[in-house]
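First, the structure itself, so that you have it in front of you.
Here is chain A:
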Amino acid sequence: MSFRTIATTRSAMGMPTGRLAIWWVLVSEVVIFGGVLVSYIMHRLAHPEWADQAAHTNLWIGAFNTFVLLTSSLSAVLAHQAAEQGNGPKAARFLFATIGGGAVFLIVKAFEWTSEITHGYTIQSGGFWSYYYTAAGIHATHVLAGMLIMIWVAMSALKNQDLHRVENIGIYWHFVDIVWIFLFPLLYIAK
Partner candidate 1 sequence: MMERLIPGASSFSGDIDWLILLVTVIVGFWFLLAQGVFFWLIFRFRERPSVPALYLSAQDKVIKRWLSAHYLILVCDVFIIAAAVKVWVDVKQKRPPADERVRVVGQQWTWTFVHPGADRQLDTPDDIVTADDLHVEVGKTYHFLLESRDVVHSFSVPVFRLKQDAIPGRQIVGWFKPTRTGDYDIQCAEICGIGHGVMNARIHIASAADHQAWVRQNTPAAAAAGGGS
Partner candidate 2 sequence: MSGHNEATGHAPHRNYVKIWAILMVLLVVSVVGPFAGIRVVTLITAFGIALVKAYMVAKNFMHLDVEKPIIQWLMAVALVLMVLLFYGVAPDVMKDRGRNWEKDAGFHPTVEAGHSGAAGADSGHATGSH
């Protein structure tokens, strides 16, 4: 039994359904991250003393992770380009590179957090650290979810199936990247 309904194939507003849906997903994500970041920015401005806590974050790890995510975005957009040319296997290879980037990001993050927690900076250590772990944690969850979906998309792209999904997951991945672009200065640079 096929899950592809007639409804899915229609395009009354001249735009593929999947891409339309992914933009709506992003609307809901913008307000979720917006809620966290607005709360954080407000409290940060209200508490200049949080800078003392922020001084203990590692700028270089943050910068490295920014580099990793930006690069993984590049491979995601290259995968999209390959998919547009109808080259599924090539797109899949780029997607796997992106997944690798996500994995590196998460591994680095895991080491960073482990080190911070062993130095005594836990989520309970202060207002900054609470926001630090919460905001970055929600973001990391999104990275992980994006990787899992991307594995599934890449597997079918290998078989040249459902290539339109390559672009959709890419748009999501770029959004996660943009969130990190803002988290990086907010959590690591502002001291």
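The set was built so that all candidates are chains of the complex that A comes from, given by their letters.
By definition in this document, a contact is a pair of C-beta atoms (placed from the backbone, for glycine too) under 8 Å apart; a residue touches a chain by one contact, two chains touch by 3 or more; residues count from 1.
What you are looking at is a predicted structure, and each value in this text was computed from that prediction instead of being measured.
Enquirer: Of the candidates 1 or 2, report the single one touching chain A in this complex.
Expert: Selected candidate, touching chain A: 2.
Enquirer: Give the list of chain A residues in touch with candidate 2 in this complex.
Expert: Residues in contact with candidate 2: 11, 13-16, 18-20, 23-24, 26-27, 30-31, 34-35, 37-39, 41-43, 45-46, 59, 63, 66-67, 70-71, 73-74, 76-78, 81, 84, 86, 124, 163-164, 167, 170-171, 174-175, 177-178, 181-182, 184-185, 189-191.
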